[in-house]
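One chain of protein is taken out of this complex; the other chains stay put.
Presenting subunit A:
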Amino acid sequence: MDLVNFDVQPPHLYPPYKSTILRSPTRPLLPVRELIKDLSVPVFGESVLQQFDNDLTKNARVNGEPIGERIKVAGRVLDEAGRPQPNVLLEIWQANAAGRYVHRSEVHDAPLDPNFLGGGRVLTDREGRYSFYTIKPGAYPWGNHHNAWRPNHIHFSVLGHQLAHRLVTQMYFPGDPLFEFDPIYQSVPAHARELLVAKFRMDWTDPEFALAYEFNIVLGGRHQILFE
C-alpha cells in the first residue's frame, strides 16, 4: 500500500522551528478515524461572503489602491481521489507588500498600508474551483533564530466536508530564495515541499491587470488512505 500521503505531512515536533518544542504533543495520537469517519463538519452558505471578500485589493480600501504587485490566486480543492470539493470555505490572510501584518502583536517596522487588510475568504464552486485577487505579500523577519526571514506566503484555512478535511496551510511562491532557510517550510518532507508552492500561470493572467498563480489543495486525514 502506498503510504506517500502520510509522508507529506510535517512532524509535530520539529526543533528547528523553536515554538514546536513546548507546543507539540509528546505522546502518539490516538487513532480514532474508524469511530468518527462519518462526522460531517459545518458547511457555510453564500451569505458568509461579502461583496469583496474574494478581492483583498478592494475589501479594505480607505482612500486608494493598495500598494504592491496585484496578483490573482486560483485553483481547485480536491480529495485524494481527485474529486472536486464544492462549497469549501477558504479563509486567507497574509502580510502586505512590505512584509507587515495588520496585527497588534506585529513588531516588524515595515510600513502598514492603509488600503490593505490582508484578510479575505472565498467558497469553492461546484467544480471545486476558487479564485481571489490580492497583493503579493512581502518577506519579513521573525524571531525564530538569528536573521530568520519567512518566505513570501499566504495562509489558507480550509473547511472541507469531514473532520479530517480541516486544514490550515501556507501557499508559497515559486523560486523563493528563502525556502532553504525557513524551518516552517522545511518541516515538510523534501519530496512534498513542492505541494506548498504555487505555479506561475501566464495563461491565467488578466492582461494589463494581474499576474496569476495556481494553487491546488488536496484534502485528507493523516492516515486516511489506510482505511480506504
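Note that in this section contacts are C-beta pairs under 8 Å (C-beta built on N, C-alpha and C of every residue); 3 or more make two chains touch, one makes a residue touch a chain; residues count from 1.
Note that contacts and distances are computed from a predicted model.
As stated in its UniProt record, the chain not included in the shown complex is "Protocatechuate 3,4-dioxygenase subunit alpha", which appears among "Protocatechuate 3,4-dioxygenase subunit alpha", "Activase", "ABC transporter periplasmatic solute-binding protein" or "Dihydrolipoyl dehydrogenase".
Of the listed positions A:Ala97, A:Val122, A:Val188 or A:Ala212, the one in contact with the omitted chain in the full complex is A:Val188.
Checked against the hidden chain, the listed residues A:Pro10, A:Gly68 or A:Pro141 yield one contact partner: A:Pro10.
Residues of subunit A in touch with the missing chain: 2, 4-5, 8-12, 14, 17-33, 35-36, 39-48, 50, 59-60, 78-82, 87, 89, 91-93, 101-106, 117-121, 155, 157, 163-164, 166-170, 184, 187-188, 192-193, 195-196, 216-225.
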